[in-house]
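Okay, so here's the structure we're looking at.
The other protein chains are all here in position, but one chain of the complex has been omitted.
And then subunit A:
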Amino acid sequence: MAGLVAKKCITPLVVMRRITSPEYTVQAAYHKKVVDHYENPRNVGSLDKTSKNVGTGLVGAPACGDVMKLQIEVDDQGKIVDARFKTFGCGSAIASSSLVTEWVKGKSINEALTIKNTDIAKELSLPPVKLHCSMLAEDAIKAALNDYRLKQQDGKIEAVKVSN
């Protein structure tokens, strides 16, 4: 992850540090929160896909070629206890998915469903051209929650079959 981070971050960092006049920092730089998620990635990794408590969301954005994987681990009370992500794409996409994994930890399934791309974009101060990254992250978490729900349903059907 460090390798991925280091190289890709140079240009925006250089832009940010070299241009100090106020009218430029707004336009030319990645927001420091985005840079933070980039340089200090949190929750990067994978969970066991086959586990019944894990929901996996895998989404892609064809226009920019980004791919995003988001996984959640849910306990028996329906609370999300762990979340991991792997995103291959621009800094904003990485930051958006990283933020989502931070947000969902400790939330219930229903609470996690309420996460909106607009909240993500606001938190990271994403410019208009990067709004689709937050959309991607929202779709990813919804896909993960959906996957978990389907697995639980399958599990219930299995249990019914066994008891019959």
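Rule of thumb we're sticking to: a contact is a pair of C-beta atoms (placed from the backbone, for glycine too) under 8 Å apart; a residue touches a chain by one contact, two chains touch by 3 or more; residues count from 1.
Assume contacts and distances are computed from a predicted model.
Colleague: Pick, from "Large ribosomal subunit protein mL46", "Alanine aminotransferase 2", "Iron-sulfur cluster co-chaperone protein HscB" or "Glutathione S-transferase", the protein name that UniProt gives for the chain of this complex that is not shown.
Modeller: UniProt lists the chain left out of the view as "Iron-sulfur cluster co-chaperone protein HscB".
Colleague: Among A:Gly65, A:Gly106 or A:Gly155, choose the residue that contacts the chain missing from this document, as touch is defined above.
Modeller: In the complete complex, the chain left out is touched by residue A:Gly65.
Colleague: Residue by residue, what part of subunit A touches the chain that was omitted?
Modeller: 3-4, 7, 58-67, 69, 86, 88, 117, 127-129, 131-132, 135-136, 139
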